[in-house]
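All protein chains of the complex are present and in place, except for one that has been dropped.
Let's look at subunit A:
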Amino acid sequence: MNMDMSQYLDVFLEESKEHLENLNQKLLQLEKNRNDIGALNEIFRAAHTLKGMSSTMGFEDLADLTHHMENVLSDLKEGKIEVSSDIVDILFKCLDRIQLIVEQIETTGSGIMDNSDLISVLENVKSGSLEVASALEKEIRLPADEEKEAVLTPKEDKSKRFAFNDYDITVLREASSRGMKIYYIRIQVDPGCLMKSVRAFMVFKALEEEGEVIKSIPPAQELEEGKFEEGFEVFVITSADKEKLVQNVNKISEVKIAEIENIEIATVSVSTGEEKMAMQTSAESEMEKKAELGEKGAVSSGDQKKQVHKVRQTVRVDIERLDNLMNLVGELVMHKGRLEQIGANTKLVELNETIEQIDRVTADLQSVVMKVRMVPIEQVFNRFPRMVRDLAKELNKEVDFLMEGKETELDRTVIDEIGDPLVHLLRNAVDHGLEPAEERIKKGKPAVGTVMLRARHEGNNVYIEVEDDGAGIDIEKVKKKAVEKGLITEKEAEKMDKDEAIELLFYPGFSTAKTVTDVSGRGVGLDVVKTKIESLNGEIAVETKPDKGTKFKIKLPLTLAIIQALMVAVRDEIYAIPLSSVDETTMITKNDIKIIQGQEVMMLRGNILPIFRLAELLETPGGASSEDEMYVVVVRKAERQIGLVVDTLIGQQEIVIKSLGKLLSGIPGIAGAIVAGDGNVRLILDVATLF
């Protein structure tokens, strides 16, 4: 029975990453509270699983490293050594190495890496010799096995449930005559197990070290495909004893032997009936078993209630398929738009009623697809506590890192992109934002600095904030630096107000750190963050108060694929403006336009807004409109309002954003294109980069 390993590689990688993330989290927890037995147990369990997985997949170096980690962890668990910050550091280093190996496996397929440095450290840390540890392990394990056997069901003839064919019987007879034993084993798999097929494979492999699996229910093929519920049953012929088999199987995590029994050849029945009969009986016995299981569950429900909880059914889907689905829905929405236009032209009641129905269904479909693509931001956030901790250690600062709103959901595409900008902001907060402890004490602030990371929904947007309670941004220093760097002149600096000065932070190549540290200030600065966020159709704003702290506020759209837009016309061209950046629309006459310092402005409820003519911004061909009245779309760029003069407001429309492709990427002011209801291409304006 051979199963190919390569097909499990993806699952292995995915699961390893999950375990790693979990390990990182729990280790942080343990670091905070050194008596947290729960966290320690969890770490141990995850390390153990990782070890099992990697050795099955044949990544020996990884297995070896995790094995040594496990040894240290087991000593910690037994209280033989105390949790100390040194040990936590070493464990963190191990996690980093594991991550490295996993990444290497992902890219090159090879898991070979020399970990002797870490292993020797781990061995030093560990008290006592290896033998002692493993002996102890055995001591713990054996009584557990006995316990398991004690709860076995009363004896019954297992073989009767199986329909053995003539060939099986011959094999069994021969084995028996050679003095080999036949075991019936019922294996139970943890209901939460994600890699059931791999577990089954591991069980087979473990059993075949000692003998041969001659039959299984369900058949091996189905096991290979993971088509089974809580467990499966196998017949093994072996010359080894029961204990050895139990030991082999129990090494595999998430799997345990529920039942093991020696079977005499005499009791093995031959299925003489037709195939159909055999099928039927096995089906019946399947039912019996289920009933039996149910009863057992009921009896022991007192202490096993936790395990009975319904496992949520999930399907892992290739993201590409989701993207395809999204594209198709996008196409559908577009055609719906076309239908609506036809409906409006023909004024057929029946047609319009149907269109209304279609409208509703597509809206539902769209929101469902959208939800499918939503991922909690937790995915990104989870790696931050570890990062902030390392950073704080490196910089010799004490940081209290808090996170809020991890469950906030965002579109997958946004999630993939938002990680790096956040890393940058957090690094900035710890490195530049927070003052050294002595300085904080001098200022009468707690020595431990606080960094907050918050995410929340608001309307069709998600807000992410990175806030520190550090020194705040020194406006004068920023200006001075900008002058030094030649970004602005001295004169310009004098005239600048606070907000404009803060904008300087986002200029390319700006960095205020006095010394270039390893952490931040490597030349790539906030401009990169800003560009990234704007490419996601988002915005970034800064609030800062001297000695109170700084807050970076990022606003992101929930999704990038389908948005509401305002369609406007300038001369013969039609453009879409994302509704998320439109505040309002208004109508003005030529007399309402004033000029301040060469800039056209208008008054809107007491506020002065600069106004720009879209036709001029886009150099639209054709003559200027001679109408006295003109429409103004008030758009919001960062926190400022700007008026955009257009010829006509066409109306609000749902649009499906399409990329302009590699050849035309990065045009300032253009975010993408749509195919309008009439089949023509219209461009989407990007307010953030238009001016």
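Please note the rule applied: a contact is a pair of C-beta atoms (placed from the backbone, for glycine too) under 8 Å apart; a residue touches a chain by one contact, two chains touch by 3 or more; residues count from 1.
In the analysis below, contacts and distances are computed from a predicted model.
Enquirer: According to its UniProt record, what is the protein name of the omitted chain, chosen from "Heme exporter protein C", "Purine-binding chemotaxis protein CheW", "ABC transporter ATPase" or "Cytochrome-c oxidase"?
Expert: This omitted chain is identified in its UniProt record as "Purine-binding chemotaxis protein CheW".
Enquirer: Of the residues listed, A:Val372, A:Ile608 or A:Val681, which one is in contact with the missing chain?
Expert: With A:Val372, A:Ile608 or A:Val681 as choices, the missing chain is touched by A:Val681.
Enquirer: Check the options A:Ile358, A:Val528, A:Ile593 or A:Leu660 and report the residue that touches the missing chain.
Expert: Of all options in A:Ile358, A:Val528, A:Ile593 or A:Leu660, contact with the hidden chain holds for A:Leu660.
Enquirer: Spell out the interface residues on subunit A facing the chain that's missing from view.
Expert: 331, 334, 573, 618-621, 658-664, 667-670, 673, 675, 679-683
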